[in-house]
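A short write-up of the structure that comes next.
One protein chain is absent from this view; the other protein chains keep their places.
And then chain A:
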């Protein structure tokens, strides 16, 4: 039971990880497409879950979770995330989110958090979010499956929250989208991850790259 509660604790947007500053390309996409109706929003989030979260973020998370006691191995995974995150706005966002999560857990005293934070601060590893999640969630006592579900939920919920803040959909419509995507997260969480990180999200990459140079922005990416 405590495993489920720990996953809920980490998926809760009240946890101070700094993720609220990022739209994961949604703000740029809304600008590119001059709006984004709820049905299109759902397609975009589902695509990001299937072809980015499940095949990239989840792979890094699981790798770091499995090797949480070996910081050299964690750093190898972290550098792989750096090399495979081709859009600068997503790289920067992922590192900043990772730093935020590590800072919170270091203060809480979660095992592994301070050690990884020290490596990041020394410049030995970039400290990407999925890698930080793998290490600190293992240290905090989350079970493997709970960690994967929390990670997937945060992605779906993060998109929906950003859509509300951007005025693309109302709060209730956004939650209807999240509800419809929960089975997708559950389905993907139960599949075997690819052996190596892979990602297919050209539309979000384009939107985020263009958005990164915009002068009027609500979100960092």
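The rule is short, and it goes like this: a contact is a pair of C-beta atoms (placed from the backbone, for glycine too) under 8 Å apart; a residue touches a chain by one contact, two chains touch by 3 or more; residues count from 1.
The rule is short, and it goes like this: contacts and distances are computed from a predicted model.
Undergrad: I want to check something: the complex is missing a chain, and I'd like its UniProt protein name from "RNA polymerase sigma-70 factor, ECF subfamily", "BMP family ABC transporter substrate-binding protein", "Urease accessory protein UreD" or "Glycosyltransferase 2-like domain-containing protein".
TA: "Urease accessory protein UreD"
Undergrad: Where the complex has a chain not shown, which of A:74, A:87, A:120 or A:147 is the residue touching it?
TA: Result: among the candidates, A:87 touches the missing chain.
Undergrad: Contact with the hidden chain only, please: which chain A residues?
TA: 32-33, 43, 47, 50-51, 55, 79-80, 82-89, 91, 194, 196-203, 205-210, 212-213
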